[in-house]
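Mind having a look at this structure? Questions to follow.
All protein chains but one are shown at their positions in the complex.
In this document, chain identifiers A, B and C correspond to the written order of the chains, with residue numbering beginning at 1 in each.
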């Protein structure tokens, strides 16, 4: 079978396809024939050696994948051949709060990821793919959608009438719009592109601000909303300062993007407004299952920006790197 | 001005209209010309002396009312003449958890209520009426809608995809359907009347069970839903037993109706399923304001079953007592 | 190796010792030589066929055990030979809220327990034994101490100055006294025996009530405390009624004992006082680890009432059944 790996960390160009034997599932494991994958900004950082934690040469990249169970190991009880499953970002993080052991096991970083034609998983390291989604759609969920749900619902206590601010139109933000709307919240979005603002409003966002035309968008959004309850901060230079301006007294800023820089965290701001700033890394398997319940009940379809074949994974990386996407960039099996 | 009072506690017949001078607001107070009121099951119990706690003869009944500010006392800052306001069920309960002092101040029980043409309130004992509601609609909110929100959102952590079970078609349950749907939950309802089930589904409920045809409805609902996350238990003989059967492992039953009887609370059931059973009495002013934000954003219109004139308040009580209503029974100023 | 099993469910007499080969650990598993066990009231119910859920003939009894790792299976990373470990009550319940799958895997019930000389565990199905405890002490923790911690801390939010009521002097209640005192709470206890009340006060309880002399102890405790914040309800006829009388408005009753009967749950009581009644079954591995951290930091020694040799396990059951114990009844390897 073929798989991608990273012999070096020089960016998308570093991706190499190689061949090895199809692995066999051990006791309590399953073998999955992968059908689709999605790329996250984190994968670009990993490929270019900017992801902070020690990367292992030749690591198999990507955390997000969807496929079908083709074999089950001894004593497996949760799955049967033909089941459609999705990878769990940190396979050891089953539920409850994160700990260091779980964090160290994130796929596609120090630990081998899923960009291979066949992958062996522990049986509790995958969840069911929602039935109404095709494989490319389903492959978008493990990182971006779980992150948005974890921030908005698990920690943010999303409630009808609440106000949510999502920044930009990347994967997490587009899911944030879809999920917050499903929960009855009023969503404000930002973008540097009016057509993207329009598309976000088409997904249910109630208000949009073009940050190119309104550099002090934090104050503007505070004025228009009276202060939002929750910001999903995915980052970019100086956005935290604006997010802290936009949030209401007693509100919450979830820092979920490695793009964010902390230069703008003003302590007096934190204090005056009694704001909670929380770092978040995706979420547990239990969180993923809660998300899926909502995805199914609301028949939400993830927004797939563009699809690339397995052999052109590097192109998928490059496309994501341009920042021109709206929603998720996906790779499919040839 | 005219007002109703209860010289005795013999039921709806005990209501008497009397006349007294219009009161004047003191410092920090407002005078409200009442325009509409709503009746809750609690008011029937109070009028018939079955409400448990010591009632005071000649108490002015009702907790729920809507009106306009017609005068403001010295130092008042929150309101101005012409503002449309709603009574807060326990005026001392501003936010946070309940305490005994707040509980002792519930309107229309030991403390005089609002069934009068003019009422003086402390300025923090009312909230704004949502602008899209007329006075009869707005008057339905203070007890039933606040209770449903407090149970579902404040304690229940309502989330998209969650499953909620509401019993019957009284005021609290109809609001529960509307609010749970606004929050993206899947709602199951029960009734003894198929036309009511149909109306509840028209409001967004996804499933309905006629408890006359399905006496073991708890088990049935568990089977169809896989166990609901949250039951709003408004009571009736033996319903708690069914509610505990319907709820999932780790789920929640909010006991919000004085009609409920506890005969059916089975301790092994509580233990096996690790269920939380929580008694709830309406909610604080802060909870009311959160509710209103959702009522406004979702343009929810309360369901008014029937409207009676001020002089026929006793008829409103009797109509509620028949149990034939769907939603709220309202009284309006002549 | 020798092990106990239950060919029938006629009580302690049903326990039989049998012989089988020492098991071998598979991948990700460990083999533990057991050194001590403890008996819980649940084990008496199981042995006598009163535990509700379908028991399997010849089940190996007991959930609580302590021992040393003597062999490790392939790929094991958490343990090494010689480590002292304790069983986790529900091995699948790693953290977060309970679910049905975890509940179905409780040891010594439908699933084989630990009353054997050697037991194989998945490597995440045990926790470290606190170093300052000997094996008999350590063996008391898995069910009773985890339950007390889960109720008091995880759900009860134990805080300095809070008031806790613990009923009787069984395993859970004695741990509740020790843990609540460590957390700075003021603890009231009940017993039918003044010497036991004295011993409980010796462990740090601030007040004790003899329920034989004060049948309406709920009202008495409410009067003396102003209403306790939290009751650990381990049961007995009619105790729930008294617990609801003792608790404050807005307080919490954790129902943790299968002995409890629900006859006394008065719905008006629940409502007037806005009480939360929560069923609890022990706790997850994460809860056990939190407990151990406190046990270690406060150098808490569990109270071992009496110790029986492995061959006389039935005597341990009978002694627990008399209700004369104070703290935990333990079995040790011959």
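What we mean here is this: a residue touches a chain if its C-beta (ideal position, glycine included) is under 8 Å from a C-beta of that chain, and two chains touch if they have at least 3 such contacts.
Quantities reported herein were computed from a predicted structural model and do not represent experimental measurements.
Novice: Where does the absent chain touch, in terms of which shown chains it meets?
Specialist: When the full complex is considered, the omitted chain touches A, B, C.
Novice: Check the options A:17, A:70 or A:103 and report the residue that touches the missing chain.
Specialist: A:103
Novice: Which of C:69, C:158, C:172 or C:329 touches the chain that is not shown?
Specialist: C:158
Novice: Among A:75, A:279 or A:323, which residue is in touch with the absent chain?
Specialist: The single option touching the absent chain is A:279.
Novice: Which chain C residues touch the hidden chain?
Specialist: The missing chain touches chain C at positions 153, 157-162, 179, 182-184, 186, 290, 293-298.
Novice: Please identify, in ascending order, the residues of chain B that touch the omitted chain?
Specialist: Residues of chain B in touch with the missing chain: 26-28, 94-97, 284, 286.
Novice: In the complete complex, which positions of chain A touch the hidden chain?
Specialist: Residues 52-53, 97-100, 103, 227, 235, 240, 248-250, 255-256, 258, 260-262, 265-281 of chain A touch the chain absent from view.
Note that in this section only the chains that are shown with their structure count from here on.
Novice: Same or different interface residues for chain A and chain C, judged by whether over half of the residue numbers are used by both?
Specialist: Homomeric contact, same residues on both sides for the most part.
Novice: Quick one: chain A and chain C, Cα centre-to-centre, how many Å?
Specialist: Chain centroid spacing, chain A to chain C, equals 41 Å.
Novice: By residue number and range, which residues of chain A touch two or more other chains?
Specialist: Counting only residues that touch two or more other chains, chain A contributes none.
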